[in-house]
Every structure is written in structure tokens, then in C-alpha cells.
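Just passing along the structure, written as C-alpha cells.
Missing here is one protein chain; the remaining ones are kept as they sit in the complex.
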Amino acid sequence: MTMREKIEQAAGRYPDQRSAIMPALLIAQREHGHLPGAVLEEVAEILGVERIWVYELATFYTLFHTEPVGKFHLQLCDNVSCMLRRSEDLLTHLEEVLGIKKGGTTPDGLFTLSTVECLGACEMAPVMQVGDDYHGTLDIERIDALIARLRATVPDTTGADLAAAEPPGG
Amino acid sequence: MASVTINGQTVEVEAGSTVLQVAQRLGIEVPTFCYLKRLPPLASCRMCLVEIEGLRRLQPSCATAVTDGMVVRTDTPLIDETRSAMLDMLLANHPLDCPICDKGGECELQDMVMAYGPGKSRFRDPKRVFHSRDIRLSPVVIMNVNRCIQCQRCVRMCEEVVGAVALGTVEKGMDTAVTGFEGSLASCDQCGNCIEVCPVGALMSFPYRYKARPWDLAETDTVCPHCGTGCQLTVGARKGEFMRVRSKEEHGVNRETLCVRGRFGLDFIEGHGRIKRPMIRRDGALVPVSWDEAGDHLRRRLAAVESKAAGGVVSPRLPNEVLYQFQKLMRTVFRTNNIDCSSRWSTPFAALAPLLASYTRAPLEEVIGVDSLLVIGCNVTEENPVTEYLLRDAARRRGARLLMLSTRPSRLDADAEAVVRVPPGREATSLAALVAALAAAAGDKLSGDVLAALGAVTGSATAGNGSNGPDRLAAALNDGGTVTVLVGVDLLRSSEARVALHQLGNLLQLLRRLGKNPALQILFDRANQMGAWDMGALAAALPGPQAVADEKVRATFARTWRAEIPAEPGADLDTMLDLCVAGQMGALYLVGSDPLIAYPDREFVARAFGAADLLIVQESFLTETAALAEVVLPAAGYGEEPGSFTNNEGRIQQVRKFRQPVFEARDNLAIFDFVAALGGQTVQPSTQIEIFDEIARVIPAYQALTWTGLGADGAFTKAGQIPPLGAFHAPPVASHASDGLMLVTGNCLFHNGYLSERSEILNTIANDPYVAMSAEDAVQLGLSDGDQVVVRSTRSELTAQLKIEKSFPKGLVFVPENYRSLRLNSLLRRGEYPCPVEVQKAETAREIEGRNRVWRGA
Partner (left out) sequence: MFEPVLLKNVNVPEGHLLSSYEAGGGYRALGKALRENTPDEIIELIKRSNLRGRGGAGFPTGMKWSFVPKRADKPKYLCCNADEGEPGTFKDRIIMERDPHQLIEGMAISAYAIGAEVAYVYVRGEYVLAIRRLEQAIEEAKAKGYLGARILGSDFNFVVHVHCGAGAYICGEETAMLDSLEGKRAQPRLKPPFPAVAGLYASPTVINNVETLVCVPHIVARGADWFRGIGPEKSPGPKLYCVSGQVRKPGLYELPMGIPLRELVEDHAGGPLPERKIKAVIPGGVSAPVIPEQGLDVGMDFDSLAAAGTMLGSAGVIVVDDTTCMVKVATRIIEFFHHESCGKCTPCREGLNWVVKVLRRIEAGEGEAGDMEQLDMLCKGIFGNTFCALGDGAAMGLRAALAHFREEFVAHIEERRCPFH
């Protein structure tokens, strides 16, 4: 299905097109990696809704990114339950091994590191979400193993390859 | 009814009132930020919290409906403390850069802190600064995000009142910021209503920024010169120099709103091209002369052409007093009824008269508070924006059913229950079809003879090709109760104007017979068109307007004016031009009127002017018509002479003077004196106030009005007696609708007539001149949005940028008539409107110099 078709299908679940902006943005973000202005305009056009409404939602909700993010978005929970399980140490460690600060993206475009509010998985604190997956009861060793695994899924990370793999419109 | 006690005072109020409304009624002040009378309550600022007996928490008075027996306090220590805490928290993050803030001195936050704030802030941590620079959202709107207090008045205004949905709110929590799509308002209406309602200096007017402090401004309350809505506004000037316009929260048809033209388009008065001195034509060229020299020349020339016909055309933008005096001058000094008051069409007085007799002279707000609103023949969004705001409100919040019947689509269609798209120029046919459909829907409700009378005249009329045709519209009219009919000037522009007005008459008659008690107002695109008619600046009517042919009327005026009045109705605009072409016109006297650019046949009007013996132009700007004149008399412009306008509602309001006429310009009234004196005559009385008093004596609708009685909201002229029901008019002769492209003209949002083109601000805001057409036609012609296209008629052609309008029907081509450079009227041939055209891509994208002004953000 094309993005337009997916969005139109999602819109069918609601009596009002405006309701479909959120699902449409999720679809568009999966397609494009992030949500630049041109994509927002396209969403508005597909749904026939005001552009500003789309823009409002794209900036209100934290899961939407109007700026590009790395291929792997490391979202480390630092809310109370994870904090009590020392997620701070993991943050420091990640900053060290990736050579970036919280909020930054590695120069190769592979990793973006963020802290997020409670992920709703406190039983396995400290927790980190990467893409669709949760990784729980983390410690430094597990983090290192995870980073290594993620790296291994990318064949050869030369800058050229990545530039080519950049989401369209980025 | 509910009985409510606030601070010990008990009142009976309507159930459903809010605590705040009741408090205000009792004169108890409750501070508010987010509350705005015409918007639904938001209750987010928490300034208006009050104590209600029996409730644990403080309640927002703006959003709390009273209940019977409710006991409220607004003056307890807890409330004082809470208000102070809210202000303290707001101030804690507010920049406090009041000395350089445009709002300083008229800021609601400042005022509120004075009245309710903490003596001293308890906070000492650094303030939030999340945008270090002001953001230029559009040519006229600039935003200082740090100052915003999140009352959301602007965003709600933009969406709910203006309907533009251009402003929005991004991010959340402390990062929340008001802005446009991707930080730009480049494609909004630029009405600036967001600026007006901003309580602090967050949204600011860019043209006014840093120009003046509020206390240095001399402010004058007056009426907007642009369209017939007649909005109240306040002009701020410093040492006679125009600075800004504000709306007046509590006054006028518009209250706190204006449109882009009213708020930003008054700087035309500073525009270039003012006529500095009188001019006369010598050896083919206009040369500046003194008033005396001009007088000598004019006296000689008037004497020379005395034996021929004379005629006068006056602009419907001029005040009532000027219009009245002009027709009196023409009738009593020039001894002619050859008078008209539009440069674009001849006024079909005979067809109008019965409609004007039942014109509803009442506040629009009341007129639209009814069951059904039928809007005919205009793009109200672009031509009368502030009227449109009220119509939207009626549809969205007051439950009126909105019904549209027009050629051009408008934004209001989205709020309408039924829309009929009229094929270009087929207003008469569409109205006839509506009448037929309504008669069919009403069926038994009509008596047999009415049906028979109608049957004879309706025949097999078919209306537009709208998505939901006249049947739905007729059904809605038939189902509903009271109907208000608002008619735009498309009907007058049409070459079938007379027939269209007759059909409108049929519709109103039918509605009356169905007990729908129809109200009628016309949505004029010129500020004082209503006044111009009332003042009798017409060939066939004396002030009232009352038929010249009516001997009794004539006798009354003859007595008042102590002069003979020619008995025969005079020549209207078309006929005057015919007289010119036939070599029979002596003096043609144009006051503020510019037919050369506006008359729908440039070639013809130029020929006519060339053939008139003596062309006199009294104007403030050197128009193209003035450039053709033999004598040019510099007149005071808007804001340079006092007077009154009568708006679409029949509301008469003072237009005040806020500066002296520039250069050697004189008041229009003084110039009439001057011209009359050339022949040794006078037109008495001749001062504005005296003329107003005479108007109030001789025009029935204006009876008993006093100049000082025109308060901040003006006063209403009186409606006449609704004439008895008469016969129905015959339907238009069936003609064949053409399949080709049809050019229709009208006003665009950013301009109104040609004066607004002298506004520097409007010119920076408005797009280049454009040609609008449907996507379907564009695709068929291989054109895309933004292409330079040529529009060609049998007469001439023009080049402009293509704007594809998704909502346009096939076959419709629209070009705004407000751009002088386009010479749009050179494509038109009189009597042939709308005009068949061809559109194609311009061969070489012709550079139109200095016009590439589409604003794309800073």
C-alpha cells in the first residue's frame, strides 16, 4: 500500500477526517523517518484538513519528530522507577560509548540518544526503548551487548551508504 | 430565571448566564485574560476564579453557569491571594521589557498587575527566554513569543471568528507557542485580529512597531472607507501622520474585529499620486495653476458649453453630505438630473425601488439572528469580510441555516447547509429556478391564484450546476421559519441586473406570502453606496430615494431648495456616456469617480470622455480619468473632511476628520461652493452640519437624526413601509449557457476598488494580480498553479499569474478588478458581462516589473 492508501484506510475508522491526523502522522513517520514540512503538507492534503492542525499535532506529541533522528533511537527511561534502578549510570555510560550527549545523534547517523518519561514497564526497570522494542533490566553489560547487536545489523556504515539511506525529504 | 447573589447583591437573571456575566451586569469587576465575549469560554487563565457557596474549590466565573439560589463571592482574601498568585506566576516568566514593548501603556497584563498583582515578585530564578528574537510571521504580524500568556484569544479568533485557521499552537507546556504553519502566516488573511485581541505585546503589528508610544497618538474614532459593512475603527496619528488603526472592542457592527483592508489599508491616504494643485489642460497637457486661474478657466468653459447637456458622476465612497450636496448642485445649478453614483454600472433605479422600499434598516446582528440566511451573488468572504465573520457566527453558534447562491465559491460555503453555484452571469435564471423550486416545495401552502400567477412566470427555469441544487435550498427555506436575504453586488454587475432584481423581488414576495417575513440587506462593496442612493445621487430619484417623476416629491424639494427641478428623469451612467459619444455632452463633472479604470468597457469609456466637451474631475488622487480631464480640482481625501456614511445595515455613522487636507486640496463641499459661485450661484446651506440637518429634515428614513446623536455606534435610519404585495415578474428569457470560459470580476480580499492599491501595506501583503480558475479547466489547458497566463477576450488581453481554486466550478474565470496595471476593463465590452475568454500559458514568462511581491516569510 502507498502511504496515501494507508492513511485513507486509517481515516475510514473515524467519522471525521481530523481524527485521522494522528494515525496519518504515525504512518508518515514510519515511511519517512521523520516529519518535515513537506510531509505535513502532504498529510493535510490527503486528509483535506487544515495544515496548521497537522503542524500542531506534529509538535505537541513527543513521538513525532519534525527533525531527523538516527537509525536507532535509544530512548532511555529516566522517570522515578528507572531512576531508582540507576538509569542515570546507564545514561552516562551511553554518552561515553557513543560519544554524544543526551539529545544528540552520532555523526554516522546511527544512534540518537534521548531520555524519556516513564515507558510503562517499571517492573523491568531500568528500561530503554529502541524502535518498536523494549529492553529491560538493563545494566552496563547488557547495554554494551545491545549496542553491539544494533551495530551488527548495519552492514558497513560508511558515511556514503548512510547518506543514500537517508529518508526521502530529510 | 435564576436568583443569584454576588457579594451580597441579589439579582434575577436568565438561566444559563455565567457568573461573570452577572457580575459584570452588577458592575462588579472580575479580572479575566482568556475570556473574550464573542468566543466560547476557555477558562484557562484562572484569573476569574470566584468562591461559590457549597463548592470546595474556586470556580472559573467565565465558564460557570449560574443556578437558582447560587451565592457567589468575588472579594474574599482567598480570591485576592489567588489572583495575585496567578499574576505572580505569569510575571515570573514574563520578560518585563515594558519600556520597549509596543503594548506598554495599553497592556492588559500591566493593568492587571497594577490592580491585583503582588507588590513584589517572590521569584528570583532566571526567567524563561525561549526565543531570543521576535518572529516575523507575515508582512504585518510579528510575534514575541516570550511575552505570550497563552490566553489563546488569537488562535480562537482566527479559527472561530475569521475562519482562516491560520494561527495555531505548537509544542506543549512551557514550550507552547502560538504560530502559523511552519512558523509562517504568509498565506493567512492578514486581518490582524489576532494582534487586536492579544492582551500583551506578543502579537504585534509590524508596520506600526516601534513607531509611536500609545500616549503620543492622537486617536480619532471613525468608519472604515473600504466596504459597505461600515466597521468602526480608531485611527492613531502623530502630528497628522497616519500611524495605525485599532478596532473598538465594544462598538460598531464589527466590535473588536476588522479585516485586512480596515486594519492595514488606511495608509492609502499617505499614498503617492495626490493632486497637489488645481490643474487645467493647456496645449494638450495638464498644468498646475492656482485655484483662481482654474476658476477663471472653468467659468469660461462652462459658459461655452451651457447649451449642451451636463452630467455628473459621484463616488459612493464619499460622505452623505458631499453626495447630497453634489446632486443638489447638479439639479439646481446645472439644472440636470443626469446623475449617477457608480463608475461600474448604471443604477437600475426602477427595479431597485420596490426592494429599497422594504430594505431592512437594522443591526446585522439582529437581522441574522433568524432561522435561515440566504446569501446571494457575492463572495462575502472576500468582499465583506467582517459581515462574513458574523454570518459564520450565526451558522456555528446561533444555529442559523446558511444557504448560498453565488457564482464564486467562498470560505463560508463550508458552513452552509446548501450551496447553489450560479453559472457566470446567470443570477436571474438561478433566482427564477429557486422561486420555482420554492413554489413547488411550498405546494399547498400557496393559494391557487398565487400558484397560477407563479406558474405563468416561472416556466421551466433551471438553476445552477451546484452539488446540491436549488431544490435543497428551496426545501431548507420552506422548512425553516424567518428568512434573511443578503444580496451581493454581483447582481448589479450583471448585464441582466434589472431582470435579476425582478427575480429577487419575486423571491421576496413569495417568501412573504409563505409567512417567512423576509429581511433584506445588500452587501455593498463601497463604503457609502447605501448613502449614495439615499442621498439621491441618481438620475431617476431625488433624496430618499424618491422618484424624480413623482410630482409631489419634486415639489417638496423645489420648495426646500427654492429652485426648479427638471421633471424628467435624467441619464444614468450608460446614457451619459452615450450622450458623450453622440457629441451632445457639454460638461461632465466627475467627483471621486474613475470610470476609465472601472467601467466595464475601457475602449468605450475612453472614447466617450474624448468626445465630451468639458471633462471636470474633482479628486484627491491623480487617477487615469483625472489625467484625461480638462480641469482637475484637488479634493480633500478620506480623513480630511467630516461627514457621515450609511452602511449596509442602514446605520449612519460619523466619518471624522483627523488631519487637514494636504497641499492645496479643499473640502469637497468647498469646491461645490466654488463651482456654483463661478456662475454667480450658491447651494445653501453649505456647511457639513447644516447639510446633515437638511438631510435629516428631507429624507424620511433620516428623519429626526441629529449629528450629535450619532454616538459611538452611529444611529439607524428608519425602514420604510413594506409595499403591498404585487404581481410577479416574468422570468428571464431562456438563453443558452455557453460552455466556454467566462470571465467574472469582483473584489479580492486584499483590495477594495482602486484606492486600496495606494496602500503600501496592502501592496506588500497582497499577491500579484492573479487569474483564478478551476483545477479541471487548468488541467485541460495544461496549466499549473503559478503559471503566467494570458486571458484573451475579443477585445484585448492581460497577463497574470494563475491561481488554481479547488472549489471553483468548471468554466469560471475570475480576475480581481482591483489592479490598475491589469486594465481588466479593456477586455470587457459593455452589455456583455460576463465576458467569454480564452486562457493560455504566456509564451515567454513575461516579467511584470516590480510586482513580484508574493510574501514568503522573513
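As written, the chains take the letters A and B, and residue 1 is the first residue of each chain.
By definition in this document, a contact is a pair of C-beta atoms (placed from the backbone, for glycine too) under 8 Å apart; a residue touches a chain by one contact, two chains touch by 3 or more.
The structure presented is a predicted model; accordingly, all values stated were derived computationally and were not measured.
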Can you work out which residue in B:128, B:282 or B:300 touches the chain that's missing from view?
-> B:128
Option from A:23, A:68 or A:104 whose C-beta touches the chain left out = A:23
Which parts of chain A are in contact with the chain that was left out?
-> 13-23, 25-26, 49, 53, 56-57, 60-64, 78-81, 83-85, 116-125, 129, 132-134
Name every residue on chain B in touch with the hidden partner chain.
-> 41-47, 49, 56-58, 63, 82, 85-86, 88-90, 92-93, 122-123, 125-126, 128, 149-150, 169, 171-176
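Criterion: only the chains that are shown with their structure count from here on.
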Where the centres are mean C-alpha positions, what is the separation of chain A from chain B, in Å?
-> 50
So in the complex, which bits of chain B are touching chain A?
-> 165-172, 180-182
Name, in rising order, each residue of chain A that touches chain B in their complex.
-> 37, 40, 50-53, 55-56, 59-60
